[in-house]
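Read through the structure below, which is laid out as structure tokens, and then see the notes.
Only one protein chain is missing; all other protein chains are in place.
Right, chain A next:
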Amino acid sequence: LRLIYTTTTVQRKNIGASGPEKYTEEFIKKQIEEFNLGKRHLANMMGEDPETFTQEDIDRAIAYLFPSGLFDKQARPIMKHPTEIFPEQRKIQWGEDGRPFHFLFYTGKQSYYSLMHETYEKFLNVQNYQDQLLAQDLLPQKEKRNLAGSRWLTKIELEEMLLEKLSDDDYSRFIQLLQKLMTLPCGDMEEKYIQKFSREVPAQLQKVVIEPLKYDERGVAFSTGEGKRKTAKATAVVYDNGTGKITVNGIDVLHYFPVLQDREQLLFPFQFLGRVGKHDMICTVSGGGRSAQAGAIRLASAKALKSFVTEKEVEFMRQAGLLTYDPRVRERKKPGQEGARRKFTWKKR
């Protein structure tokens, strides 16, 4: 017997060289069994029926048992089915005799190149059909399709679809080929195929709800809006046929906001719509500081003005940022630093 001595540096494995962790099928099956058992335990703990315990109940139970104040929703504790957590991975690509299943296996990027092959085949078919029609002079006129409502798949979505890494070049080539296919006169033949690679972009305006105008005893139209900024909450009531008078908490605006900057913030929505002297406003505000209250009233008045104005102008207001809640809050001070970002003075010695 001869003992061979090796140093620990040789024995240490290079964990990074083997690539990202690969999940075997047995591992995933075990995870699914554990998940189902855990679901039943959780249902028992919460006093609910294990048979009718849905995913929403699980989410609520986890949020109750493990409350977390972390900002990033994906960093909070989750309990979901393993197929949603572990990303899909490729299985072995060849059979028992060693012959690969896919005919483009040896290129390296088999799904991407097979996709290109299919798309190019459709392109050639459409061109042949077009040539036949051209010979008989039956070319249909191309109607302009509305491109604003749809977008192509992003690179990440395409990678998820193909389960392969793509480079930016590959992605742009594929999109160019799809665009070429779409611009052909007879491209409508392959619409179903193209629709697989396009997603709808719902116009942002559909989410915005515009309330109708209300009328008070005098017959004057008015509308209300609420707004928040930092810790300040404000409600604003905007009346039509006015002279531009603004009252805050029963006090005139000039006395409540002595600083010009705050009054400019209040004026901004009216100035943007060109209705500076046409509306009266009565608002109530509480909490926050001087600037926060001004911002809260601005948001509240902009929301109230939505009812007075056309849809196009509401979209302009949204793009100008008048209708968005400002999420900026004071960042906490961290230990080991003087403030939220400022570090202590660095001393060389």
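FYI, a residue touches a chain if its C-beta (ideal position, glycine included) is under 8 Å from a C-beta of that chain, and two chains touch if they have at least 3 such contacts; residues count from 1.
Following the convention adopted for this analysis, contacts and distances are computed from a predicted model.
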As a check of understanding, state which of "Small ribosomal subunit protein uS2m", "Cytoplasmic tRNA 2-thiolation protein 2", "Gap junction protein" or "Actin-related protein 7" is the UniProt name of the chain not shown.
"Small ribosomal subunit protein uS2m"
Quick one: which of A:Gly108, A:Pro202, A:Gly219 or A:Gly250 touches the chain that's been left out?
A:Gly108
Of A:Lys73, A:Arg99, A:Lys192 or A:Arg218, the residue in touch with the unshown chain:
A:Arg99
For the chain left off this view, which of A:His117, A:Arg199, A:Lys214 or A:Lys245 is in contact with it?
A:His117
Which parts of chain A are in contact with the chain that was left out?
92-94, 97-100, 103-109, 113, 117, 120-121, 124
